[in-house]
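For this view, one protein chain was removed and the others were kept in their places.
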Amino acid sequence: MITSFLVKSLDRTIAVAVAILLLLAVIVPALNLLTAPDHPLHVPTYMVSLFGKYLTYALLALALDLVWGFCGILSLGHAAFFALGGYAMGMYLMRQIGARGSYGNPLLPDFMVFLNWKELPWFWYGFDMFWFAALMVILVPGLVAFVFGWFAFRSRVNGVYLSIITQAMTYALLLAFFRNDMGFGGNNGLTDFKDILGFNIQADGTRAALFAASALALAGSLVVTSGIVGSKFGKVLVALRDAESRTRFLGYRVEHMKLFAFTVSAMMAGIAGALYVPQVGIINPGEFAPANSIEVVIWTAVGGRGTLIGPIVGAILVNGGKSIFTAAFPEFWLFALGGLFVLVTLFLPKGVVGTAQHHLARRRQARAAARKEDEQTDLEDAKPMAAE
Amino acid sequence: MYRIIQTVLAMLFLFAAMPQGLRAAEGLRNLVNALGEAKLSAMDEHIAALAKTGEPEVVAILDALGAGNLYARKTDGQVFLTKESGSNLALIDPISGESAGETPKAAMSKIKVNNSVRRAVRAALGGLTLLSPDRAQRLKAAQSVLQTPDVDALDAVENALVAEKDEAVRTVLEQARAAMLLASDRPIEEKKEAVRLLRENGGREALPVLSAALGSAENGLEQDIEAAIASIEQAQEFWNAGQNVWYGLSLGSVLLLAAIGLAITFGVMGIINMAHGEMVMLGAYTTFLVQDVVRTSFPHLFEWSLAIALPLAFLFTGTVGLVLERGVIRFLYGRPLETLLATWGISLILQQSVRTIFGPTNREVGNPFWMSGAFEPGGLTITWNRLWIIVFALAVFAALLFLLKKTPMGLQMRAVTQNRRMASSMGIRTPLVDALTFALGSGIAGIAGVALSQIDNVSPNLGQGYIIDSFMVVVFGGVGNLWGTLVGAFSLGILNKFLEPYAGAVLGKILVLVLIILFIQKRPRGLFALKGRAVEA
Amino acid sequence: MTEKNPRTLLYLDGVSVSFDGFKALNSLSFVVEPGELRAIIGPNGAGKTTMMDIITGKTRPDEGEVFFKGDIDLTKRDEAEIAQLGIGRKFQKPTVFENHTVWDNLELALNRGRGVFATLFYRLTGEDKRRIEEILATVRLTARRDDLAAGLSHGQKQWLEIGMLLAQEPELLLVDEPVAGMTDAETAETAILLKDIAKTRSVVVVEHDMGFIRDLGVKVTCLAEGSVLAEGSIDFVSNDPKVIENYLGR
Partner (left out) sequence: MTIRARVTGAFLAAVLSTTAFNGAFAAEDTIKVGILHSLSGTMAISETTLKDAMLMLIEEQNKKGGVLGKKLEAVVVDPASDWPLFAEKARELVSVNKVSAVFGCWTSVSRKSVLPVFEELNSILFYPVQYEGEESQRNVFYTGAAPNQQAIPAVDYLMENEEVERWVLAGTDYVYPRTTNKILEAYLISKGVKPEDIMINYTPFGHSDWQTIVSDIKKFGSAGKKTAVVSTINGDANVPFYKELANQGVKAEDIPVVAFSVGEEELAGLDTGPLVGHLAAWNYFQSVDSPANAAFIETWKAYTKNDKRVTNDPMEAHYIGFNMWLKAVEKAGTTDTDAVLDAMIGVSVPNLSGGYSTMMPNHHITKPVLIGEIQSDGQFETVWETPGLVLGDEWSDYLPDSKDLISDWRAPMSCGNFNVATGKCGGKGS
């Protein structure tokens, strides 16, 4: 009974969310481009890129949720896949600068010129073509995730151990990308982008288009994830999350399942990174910082892991809060952020969306059963530790 | 140059007309006052002139000059030795050594010194104190003569050698003599003998002397010098390996200190304690506070400040840990991954609190004298602070091992972590034990902070730098096994230090991380895994 | 001690394994014939669970041979492969997927394609549907088919798990303490169910409950300190002096 309710409401929520995203993809750019700046409904460009950024974060959180919420793999290195996707896109954008760089070198990016590089390193070949870069955005994070996951899942590295080595992975990548000898611009990363697919990257139209692309990518990923989660494969994921040995003894190759989910998730993170970079205008090794990956986990937890809408809501809530607090209470916002994490883990272990869904489901069930129980459900829900 | 000689000559001429004793004193005063007007580039000659007088007062004057305590009075150009006295300067007459009252700083101008002046002072002092009755001073003098060998001082060194009885001082003096000999115009036999001496006794310090001599060496000596250099370099190779082991041990001890508290909170209790680094930081700040109070109120206790800080840091961070456990963590047992989120939040709050209270900048924590400097057994250089940190890390480890294995408290802790329900039904108050275990882990992180404050920044970011490494150590060593943490810390330290010379610091660190990742694939439960048939469902 | 027979379903010979110096199994040899229902008893630490771990690929033996259906070497395969070969296992503690409905639990256990893509594009066919309904009826959970497994009672979870094993269609079923924590009525029913199941496949039951084993009325193997102490009917085994000393108590 409850399940059928949940399943139905879940499907409905996803449909609504996808519809909202599609609507946003049309309306926001329209309001930004077609209304006058003083029009009450005008969306300033500042907001467009800000929310565009949030949407890519939401996509990253959704990707993490697929492996954490549904598969029980707490990756503390997901920002690495995001950054790898971002770098692939950044390399394309760097190549698009062409001879317009400070030194006017048609082939080499500026940072290579002033560090006396004579030739373009081999791994920069092909990135002048968008299709190639777009392919790499998906393939590179996917490949890294595949290789890493193949080793890790095969040897059954689990739980905390897995979390720690994913952290080691992103930390190693961070250090590697910091190295100027790597040929990715060192600490400064890739920046000074001029245009994307021939459009000026700073133009309002391009920003609006990037926003729309982010919204579409998120909607698309939502549909895909929802499909995965809703399939029998998704059920196996949840099964192995809750009882891994049991799943093995039923004849499922748990490592293949995990590897597939992990790789798909890394690819989604890569897409998010690729959309993020043109909107913020820079990609640098700071994105690999372990703290960033932990933050993604926190967005997901705040929104509600194991739900598909949760990570999206969480990413937007936390980042929106961060935007507001860093401007309004610059000295104290870390207290607010830190406090939020503590409070959410203590009082909302299912996250905002998870708690709401849980609550709704129980309320409906209770209402269906007997009106009398209604109050009691509320009481139980209000007791914070009662959850889970 | 010419003008200086002129003034010096003029002064010498003046003295001739004075009675002997007075003349010397007056001459000295003039020479000292001349320092006040001298240009930085001309200081060398002035110092040499002062040293040449050979007067006993010169030692104190040069000492003060080198330390930047020599000031000239703006009104009349008189030069004084000074001591800080509040915002004033206490003046001391350079010749008589008597107090000459106090003046505000603004009325005096400092006699500027730079490195070349300090070098000149060092050389001059070396020559002057070679015959000092104090052994320590003679040794220092001999060493400084060795550091800046000057052919002119050859006679002085040879004189000193005749009188010197102390073996250690003799060795240094002989080396200094050999170094000077090489630059002199003595016969080649003596030089060959000098090269042989340097080759036998000299470590790395002999290399610059020999390579400098190589440039101007006459025929027949060159091969000797080259052979000597090759032999010393070969010996250095051997010592380098030893030095690397030492560096590795030292890095390992730092890792051990950083990780050992985590081995309790994470390893034993299973809490992914992201606030662990902040506990270390709080320990370091406790040290800062203690030193601050000691400096202002009990300056004579400064050498003991670390000893005072240890228990305080343990108590303070332990209490913070206790509060955290009771306030937050106890609600999260059995949900290890969620402890990660909550403790991450706590770490943000702690960092920002410290930033708000103490400011974002580094705070100064001083090294007591017994943790400063280095000694050199053979070709190694062992710094005292690193040595003490290794000793301290091992002591903390031993104490913790003892506590866990041999005391009732430790027994209860192990019982609770192994089987909570059973322990509880046997009358152990599990919540109390949990709280105390967490407090213990935090307290140990705090005392690690005391030690780390000696080698690292004391800033709100201190903890961040150690947290990932700490987790790596605990996971690499094997969760729940203290010995694993010990072995893990030292092997990672040594590995890192052996990779560093070949791969560089950055690549070395990356390689270590990759190796840890690969190692975990091979042994998913770390170096010292607890094996068992426990069926996890 | 035992002859390898091509007809033998499960064949263990000289299997030893130790953990940190503790010998959990000590040259254990043991044979199960097709269609046999076998009970295993033994004190705590006798190696019952370890034996199951070895058969199902969870633990690798230090030495010894383990063959399935005559010539399939189980020591070289992992859990998933062994499960796909047709060996099902029920844990001591009931383990069902609590966040799934009873129906989904059975659907997951169903003996169908278990690859990534097979599951990703799996559609519930009419045949599968009938099969699940059948099993639901067998384990008497038809009424609760849409409830989350977490909401089931202890006994119902045990039954659901048995149902999942049925869905797996194994040739050999390993059942670890199926009646622990069950009421007497439930225990009796479980005995009937197991006997029923054993008509079409081999079943190995590990149990402490002597009454239950008596109910089953089958050949009993008694393990102690990692090897077989005695084998035979329940009466034969329970009168063996070594068994009495080791297990049943004086």
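Points to keep in mind about this one:
Letters A, B and C name the chains as they come in the text, with residue numbers starting at 1 for each one.
The rule is simple: a contact is a pair of C-beta atoms (placed from the backbone, for glycine too) under 8 Å apart; a residue touches a chain by one contact, two chains touch by 3 or more.
What you are looking at is a predicted structure, and each value in this text was computed from that prediction instead of being measured.
Put simply, the hidden chain is in touch with A, B once you look at the whole complex. Remark: the omitted chain is touched by one listed residue; of B:K140, B:R177, B:K191 or B:K509 this is B:K509. Of the candidate positions B:Q352, B:S470, B:T485 or B:Q521, contact with the unshown chain belongs to B:Q352. Contact with the undisplayed chain is limited, among B:T53, B:S184, B:Q243 or B:T319, to B:Q243.
The residue from B:Q147, B:S184, B:T319 or B:T430 that touches the chain not shown here is B:Q147.
By the touch criterion stated above, the residues of chain B touching the omitted chain are 40-41, 67-68, 110, 112, 114-116, 118-119, 122, 147, 204-205, 207-212, 214-215, 236, 243-244, 247, 250-251, 254, 351-352, 355, 359-364, 366-367, 372-374, 381, 383-386, 454-461, 464-465, 496-497, 500-501, 504-506, 509.
Touch with the hidden chain on the side of chain A covers residues 44-46, 49-50, 53, 99-106, 110-111, 113-116, 175, 178-180, 185-189, 191-193, 201-202, 276, 280-282, 284, 286-287, 317, 321, 323-328, 330-331, 333-334, 347-348, 352, 355-356, 359, 378, 381-382, 384.
The rule is simple: only the chains that are shown with their structure count from here on.
Most remote from chain B, judged by the distance between CA-atom centroids, is C. Per-chain CA centroids place chain B at a distance of 65 Å from chain C. Multi-chain contact residues, meaning those touching two or more other chains, occur in chain A at positions 243, 245-246.
Chain contacts: chain B has residues 535, 537 touching two or more partner chains. Partner chain B is touched in their complex by these residues of chain A: 74, 148, 151-152, 154-161, 163-165, 167-169, 171-172, 175-176, 178-179, 243-246, 290-291, 294, 297-298, 301, 331-332, 334-335, 337-342, 344-346, 349, 385, 388. Interface residues of chain C facing chain A in the complex, by the touch rule stated above, are 56, 58, 78-81, 83-84, 88-89, 91, 95-101, 104, 107-109, 111, 114-116, 119-122, 146-148, 164, 168.
Per the touch definition, chain A reaches chain C in the complex via residues 1-4, 228, 231-233, 235-236, 238-239, 242-243, 245-254, 256-257, 260.
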